[in-house]
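Removed from the display is one protein chain of the complex; every other protein chain stays in position.
Moving on, here comes chain A:
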Amino acid sequence: MRTLTEDQIEIGAVLPELSIDLTPTVVVSTALATMDFTPVHHDVEGARAQGSKDIFLNILTTMGLVERYVTDWTGPEAIIRRINVKLGVPAYAGDRLDFNGTVVTQDGPDYTVEVRGKVSLGDHATATVTFTLPSDETA
């Protein structure tokens, strides 16, 4: 897999969309991989007892998926500097999480991408992700 170079990134460039089916397996396997054993992320009955309609994605996974969405596009050598997420509606099992993104600014070597993760209820995550490309010599 190749990493993008500076001349391949323009302000306003649109990232390819990514759609993730939030099966219970996705919700549970990511909760466990992030060491988050809060019942609302794996126990349907427990989640309902709390007033949620089903189990839902944990925040550590939202952060991981946002990161993955950007590095899927930049390629493996980009260095993620910062991920700021504004959390919105829950991403329930059975829903679909659709990511879209746009390059919004460049500040020296740092690029910032605006990312939105949408589910059927609305915006699950509104994020900005800042990354740096490797310098030419090491690319």
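Please note the rule applied: contacts are C-beta pairs under 8 Å (C-beta built on N, C-alpha and C of every residue); 3 or more make two chains touch, one makes a residue touch a chain; residues count from 1.
Definition applied: contacts and distances are computed from a predicted model.
From the set "ATP phosphoribosyltransferase regulatory subunit", "YprB ribonuclease H-like domain-containing protein", "OB-fold protein" or "Carbohydrate ABC transporter permease", the protein name that UniProt assigns to the chain left out of the figure is "OB-fold protein".
For the chain missing from the display, the contacting residue among A:54, A:77 or A:98 is A:77, taking the whole complex into account. Contact with the chain that does not appear here is found for just one residue of A:20, A:91, A:113 or A:133, A:20.
Remark: the residues of chain A touching the chain excluded from display are 1, 20, 26, 29-30, 32-40, 43, 46, 49-51, 59-68, 71-72, 76-77, 80-87.
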